[in-house]
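Complex shown without one protein chain; remaining protein chains in place.
Right, subunit A next:
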Amino acid sequence: CGIHFLVPFPRSVPRHSPATCVQYRLVVRDVNTLQILHLYTCLDQIVHMEWSSDSLFILCAMYKRGLVQVWSLEQPDWYCKIDEGSIGLVSSRWSPDGRHILNTTEFHLRVTVWSLCTKAVSYIKYPKACQKGIDFSRDGCYMALAERRDCRDYVSVFVCDDWHLLRHFETETQDLAGVEWSPNGCVLAVWDSCLEYKVLLYSLDGRLLSTFSAYEWSLGIKSLAWSPSSQFLAIGSYDGKVRILNHITWKKVTEFDHPATINNTKAVVYKEVERKPVVGSADLSIQHHITMGSTLFNTQSKYEICPLPVQVPVVKPDLDRANPKVGVSSMAFSSDNRYLATKNDNMACVVWVWDMQRLGLLAVLEQTSAVRCFQWDPRRPRLALCTGNAKLYLWSPAGCVSVQVPAEGGFQVQSVTWHCSGDSLILLGKEQLCLCYMEVGEEEEEEDDDVK
């Protein structure tokens, strides 16, 4: 107790068990019992932590020192330390086979590929520093890397097996912002920075399949998401609209707008309503105050269905600043392709759920505070979201529920991550971690674990 964290450290959550890091210690627990399985100590404060794909190794990166340490779960004595030296370290990640580590040096001078199997080291020059410069295909065979040389953007496709450069082609972008593979690994989506609305679709062998540009001049693409079947590509832009492209013609199928007034009769609008505990003015002894304090933190809330038309609270953003808080910043498809959840930044308290079969609005969830994170269950059409208070919100086509996290003190749920089986959830707070287990048909809460 008593450790204050100056730098909020991320915790990456893997397939099997949650690992948490506390400054320079790495703690691995069992997902069902939360028992500590392993404890490792690193040389410096851990900034980034990542599990390997086969969950046998954990990578801990310390950017300040330029160090990466890798720990093995099978052999706790095994160690591996990568020191980037004076060249510095900006980001570190695993390759999909779980045996190579890709380190990006400071100033994005190069990407070094360290192998845990052989002594081979590969260097990739001119990586681009952008929103999403590296993406691995879902089957782990190919890696797409954005490059910039001579004021021009290129994309290199590597075979992850032996880091053989398969294709290298120039892209017709002004300032490439990101690359993303389609889930079937055959199409690469490349998009331009927000100053130009442009999405380019390349086939795996480097041919340009299509270009899509909705409009000119105004700020363009903010986020992009592939549907799990690779049928649809959703593009969220700064004008508050999501445009859906189909994979056959790469033309727009429809566009979803986020209006301030919802009139759509097929949509259900859920509004979170807080039930504040009534504070009697007479009895305000200290003890009462203390208990009142905890209950004040844990106000009950429930969802009410609002009759249409509904006005959604809109926050006018300051357009004088760069990267204004407008536009669709996060989108996620459900695993069965049927639903798309979106969030528009100037209506930060609202999550919109769209039905992809009907291509229309299905549900609107209006929360009391800004939505911080939402994620779909990897197995079922169930959406979990959090807004920074001590509650977990779940939506499914059957309905919507607000679950109180039974934690003491001010547990604020910052982010939500599902376990790959869809049976449990990890709620990450600032200093605490809470595991939530789902029963088939019902839900159960499991008490959290203090990471102190």
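Operating definition for what follows: contacts are C-beta pairs under 8 Å (C-beta built on N, C-alpha and C of every residue); 3 or more make two chains touch, one makes a residue touch a chain; residues count from 1.
Note that in this section contacts and distances are computed from a predicted model.
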item	value
Name under which UniProt lists the unshown chain, selected from "Phospholipid/glycerol acyltransferase domain-containing protein", "SSX family member 2 interacting protein", "TATA box-binding protein-associated factor RNA polymerase I subunit B" or "Aldehyde dehydrogenase"	"SSX family member 2 interacting protein"
Touching the absent chain when the full complex is considered, from A:D77, A:D150 or A:E439	A:D77
Footprint left on subunit A by the chain that the document does not show	53-54, 72, 77-88, 97-99, 106-107, 112, 114, 116-121, 141-142, 159, 161-162, 164, 166, 184-186, 194-195, 203-205, 217-219, 247-248, 319-324
